[in-house]
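Shown here: the complex without one of its protein chains, the others still in place.
Here is subunit A:
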Amino acid sequence: MTAPQPATRLPQPPPPPRRPAPPRPATAAVRPSARRRSPRARGPVAGLLSWLYALVLAAPLYYLVVSALKTNIEIFTHPFALPEHWLWRNFSTAWRTADLGQALLNSALISAVAIVLTLGLALPAAYALARLDNRLARLITGTFSVGFLIPPFAALIPTVVLSIKMNLFYTREFQMLFLPAGALPLSVLLLTQFMRTVPPALVESAALDGAGNWRLLVNVFIPIAMPGVVSVTILQLLAFWNEYLFSLTITGTAPDIRTAQVALPTLVSDATDFGVLTAGTVLTLLPVYVAYSLSSRRMQEALTAGAVKG
């Protein structure tokens, strides 16, 4: 651990705002409404500014969606108007041109394998770290806390070299193996916190019943830490799905293996059809927004718990 040395004395990663200590951690996070309406005063200026910023956030998103249904000319002449003719074929053109079907499939495959691997590696580690509190355990926790601060981009080029040495350059497999490594520090730390909420009495009685470590993990710790497992899964799936630079350089742009994030920018050319480009952007974004609309609370909790994103 060369560079981030001084970080060892840093605080732990941002605590999950919904501290897992209480019996049912699934509650707190972005749902402060449980508390009675806060007495904090607020002024008209703050309200105005907050909506102004909301507008600034929303404008490009609105522009994105309306442009997806227009021709170039219409985009240029009436950028913010609703489309005159709804040009749905932009979507099919984008889908075909960038081969988005295959790309989305590749993204899904890589994300799925990577998340299974992440949980497979992180759960046993978190179990051990939650059960033990000796010097070595603290050292391992400390290692992960430092690792959590390493920005993944830092070692892009050596990672490419590694993929070549492993004969996995320009394959999806390398990303499947590599992505979990970056996800491990945060996953282990979060899962450990959740697993520490398992009541000692429960462990004791399970142990008296003759449960070994494996059964303790599967039947006691994982069920109780389930909210944490769900958070980690959502958080890391999103990170894997959205990963761009490593996918671009290591998996590459070959249409049969590239991910959706890599496929999308191929719609840019010297004569970009902005309608098609924005339609493709909407298509790439759609899976994430569908997931978000299905479980916005869970997702918001997961991401605030992680407090980092890619």
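By definition in this document, contacts are C-beta pairs under 8 Å (C-beta built on N, C-alpha and C of every residue); 3 or more make two chains touch, one makes a residue touch a chain; residues count from 1.
In this text, contacts and distances are computed from a predicted model.
You can't see one chain of this complex, but its UniProt record names it "Sugar ABC transporter permease", from the set "Response regulator", "Putative tricarboxylic transport membrane protein", "4Fe-4S dicluster domain-containing protein" or "Sugar ABC transporter permease". Across A:L82, A:I157 or A:A271, the single residue that touches the chain missing here is A:I157.
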